[in-house]
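Rest of the complex left out; these chains stay put.
Note that the chains take the letters A, B and C in the order they are written out, and that residue 1 is the start of every chain.
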Amino acid sequence: MQKNMRGRAKKAGLPPGSLVHTGERKKGEVSISLIEYDASSLFESQLPGMDACFSFLDKQTVTWLNVDGLHDADLMSRIGSCFGLHPLVLEDVLSTDQRPKYEDFDDYLYIVVRMLRYDSDVMKVKAEQISVILSQKYVLTFQEGFAGDVFDSVRARLREDKGRIRKMGADYLAYTLLDTIVDNYFVILEQMGERIELLENELIANPNRKTLRMIHALRGDALFLRRTIWPLREVVNSFTRGDSPFITDATKVYLKDVYDHTIHAIDTLETYREMLAGMLDIYLSSMSNRLNEVMKVLTIIATIFMPLTFLAGVYGMNFEHMPELKWEWGYPAIWMIMIVIGLAMLAAFKRRKWL
Amino acid sequence: MQKNMRGRAKKAGLPPGSLVHTGERKKGEVSISLIEYDASSLFESQLPGMDACFSFLDKQTVTWLNVDGLHDADLMSRIGSCFGLHPLVLEDVLSTDQRPKYEDFDDYLYIVVRMLRYDSDVMKVKAEQISVILSQKYVLTFQEGFAGDVFDSVRARLREDKGRIRKMGADYLAYTLLDTIVDNYFVILEQMGERIELLENELIANPNRKTLRMIHALRGDALFLRRTIWPLREVVNSFTRGDSPFITDATKVYLKDVYDHTIHAIDTLETYREMLAGMLDIYLSSMSNRLNEVMKVLTIIATIFMPLTFLAGVYGMNFEHMPELKWEWGYPAIWMIMIVIGLAMLAAFKRRKWL
Amino acid sequence: MQKNMRGRAKKAGLPPGSLVHTGERKKGEVSISLIEYDASSLFESQLPGMDACFSFLDKQTVTWLNVDGLHDADLMSRIGSCFGLHPLVLEDVLSTDQRPKYEDFDDYLYIVVRMLRYDSDVMKVKAEQISVILSQKYVLTFQEGFAGDVFDSVRARLREDKGRIRKMGADYLAYTLLDTIVDNYFVILEQMGERIELLENELIANPNRKTLRMIHALRGDALFLRRTIWPLREVVNSFTRGDSPFITDATKVYLKDVYDHTIHAIDTLETYREMLAGMLDIYLSSMSNRLNEVMKVLTIIATIFMPLTFLAGVYGMNFEHMPELKWEWGYPAIWMIMIVIGLAMLAAFKRRKWL
């Protein structure tokens, strides 16, 4: 979680608009992919760089430019000037520690969201920042590019002309991308739900240190997800209700659907958080319970054997004048007494429901 | 609870509007029942399928089409096209993991609610999704169909012409269905209330591991109910205050009543949640209390017998020169001393109010 | 608390407007009292039934009809038709498990509130539902009639012409009734405050199981009061701010005062709830504290006597070659050693501040 901050802290003192990539991925190639499509045609290519700008004046197609990898500041600033992006937008695209947000710059809409994936190596949920810029005729997307391209399924749908995506405009493309990201949250949430269910069974069967540690880890994950998903609600809502001319009414119906899904995800997450909080309470109560049991065993043992040992000690004393020692039935008698005492103790515990 | 998610997660990557039934009931027949009525007549039939569409142009009756079972995607899409439903609506009808919601598509209103039932086998509350589509002249209802038809009582009222239901329009029918569902919540809540009351008695009389487990289970149920009932408030409110032409003012008075009932249910649920939280606190305090008692017993026993055993040990030593051993009254004297020590200890405990 | 639900659950499946009395009082006579007054005259009578309706057309007096006992459904429906009450209103009057609410039916205002009384037999606060219907010239009140007539003081004020009540209209009468009910809450709250104060003293002096049970019971009561008083705020507020023509500006000033009192009651209740929550924390901490003390006693005793008993055991061994046993000063020496060990242990505990 701390890594989020490092970027921001690193930049303290720099003028606003400074292009500093604050993410972790610094190497590897930056890949730029271009798709232009309309209902009848689709053109796809990998761009080597951004040497010339596009002209959208007379185009009827929708253009989708996707940039994978953000560490080439020169390239970014060239893209920025090509599309006329505000310096703060470019800065935000590169600062991969943004809170999800939506901003309306008359010429285009700027949306920051976060893509989640479960890193099974460290058993933690990780996030990657995705910036989407939407205008009348184009969509720009910027990914950090950790986990391969998350938009492959959208690309496939475009190529195969599935659903209505090719028939609609750039706003519908932006919606589809958002929808893909939010659908992915449910994959993460389902996984989390399964871990919680497992944990719950363990909690009831055999709570131990590991259970505690797992509850702690899951709470950390839930907190992380919360920071990612909650602000999205606001983002999608602004997107849906905004009066930007780039978004058609037909698409708004779909965006409303994404909004509902986001609410559903938040709902689920909050339920998980409550369940985890409840589990910690149960854990603490179980521990307390168990301590009680342990102490009862100890107390029972001590209460039975301490008096008996004392008695044995008494007849182990070496006084010269101890008449009992000479009685013929002294030894069996003392055994009798001891057994009676022991049974009486057990009966007393039984009455107290300790056994 | 996790099952809710699986549906959504399964669909990640599919285009919106894909008809995938995400519920669990996959087999059995789908039954379609049709009722057409007005104040003077009622026509009822079971439809074998959806081969032809209805025409509502010149009808004066109210048509209620109820579909039990959602796993026949073909049938669903035919119904969808007959009634001109938006693809997202059809998708939502089939995704049985929806959050209760209300949407106004100019031609019809779409409402998703959840019907609750207590499954005594697993001792958990279960939910079933019910979709209601209301237009000027018809009401469509879609049920998963787990627990028989939940609207039997409404059907009986229609047949027997009880109350004002036959005299009023489709909106009043939709209200009646909603009212039936919300009334049913109170059955579930009452049941829950009884379990809480039982638990409370047990908590005071004899708290144990089972009590803890039951508190945990009830909290899980309460959390589940919460997810079901809370969003309903918003749904009924939108329904009541919406300016849809399909809802008459006369019906709005009744809808306001359903709204009050929903608030009442939420109120009750929140009270239960607070009671359960309070019970856990009491449980923990009881355990702590009991541990104290156990430890007191142990401490009393140990404090009395340890010094005595020590004394007995002393006179069990084999030193050659131990004058006490030879005294004639040594043995009775040591008994005296031991008894005095024991009584003194008991008195000390009495003074500390440990006995 | 569960009883509240039973009524609602019992009615699941019935058409709306069904007159089913859900309260507990089923027997005894229903008493109907009538008061008609203006500034100069007052007419009072007990009605045997509701054989004829009233006509208010040319009356200048204020009419107050009070019904004590709700189990005569016929009578209720006759009253309903006399005064032109909506079926849902009549249903709500009889369902004595209503949440306090305010509704404006153009011809009259309908208010549901709850009267509290402390039932010292079961040591719990109980509630009784009071329905008030206010129109231009009359006030109808419906009580379950458990605890005698709660409005005796108002009746007395009317008869004796105390204050301005006779000079003002039906709205002022309704205000007076509300004011009486809210004032009564303070009696209940004061009682609760006294029980909390007592409990607090006990908590500090000598916390025990009974303290815990009393905290639990008081929290239950506070929860119950909360459900009763919180919604009242909304009710009084709607009443005060509503634009009903039945309420004059002069009366609104007084209603504002009732509103302030309601806020004050809520404030006090929330303070109590916080105090009770705090007391549970203190209880748990006290228990933990006390356990510490008990364990210290045990540890001190064990730490002193275990080594000594061991030593005594050593010199009780029967080895043939144990030179110490033969020393003349062996026995006094071992006593010395034991005493030194004991004192050293005590000193160590002293240093650790355990003594």
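As a working rule, a residue touches a chain if its C-beta (ideal position, glycine included) is under 8 Å from a C-beta of that chain, and two chains touch if they have at least 3 such contacts.
These numbers come from a predicted model, not from an experiment.
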Identical protein chains across the whole complex (3 displayed): 5
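To be clear about the criterion, only the chains that are shown with their structure count from here on.
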Chain-level touch network, classified as line, ring, star, complete or other: line
Chain closest to the middle, measuring from C-alpha centroids that were averaged per chain: B
Approximate Å spacing (C-alpha centroids) for the pair chain A, chain B: 26
Interchain centroid distance [CA atoms averaged], chain A/chain C, Å: 42
Where chain A touches two or more other chains at once, by residue number: 316
List of chain A residues in touch with chain B within their complex: 153, 157, 162-165, 176, 179-180, 183-184, 186-187, 189-190, 193-194, 196-197, 204, 253-254, 256-257, 260-261, 263-264, 267-268, 271, 274-275, 278, 281-282, 284-286, 288-289, 291-292, 295-296, 298-299, 302-303, 306-307, 309-310, 313-314, 316-322, 353-354
In the complex, chain B residues that touch chain A: 1-2, 4-6, 8-9, 11-13, 15-17, 86, 88, 98-99, 101, 103, 206, 208-209, 212-213, 216, 219-220, 223, 227, 231, 280, 283-284, 287-288, 290-291, 294-295, 297-298, 301-302, 305-306, 308-309, 312-313, 315-318, 322, 324-331, 334, 338
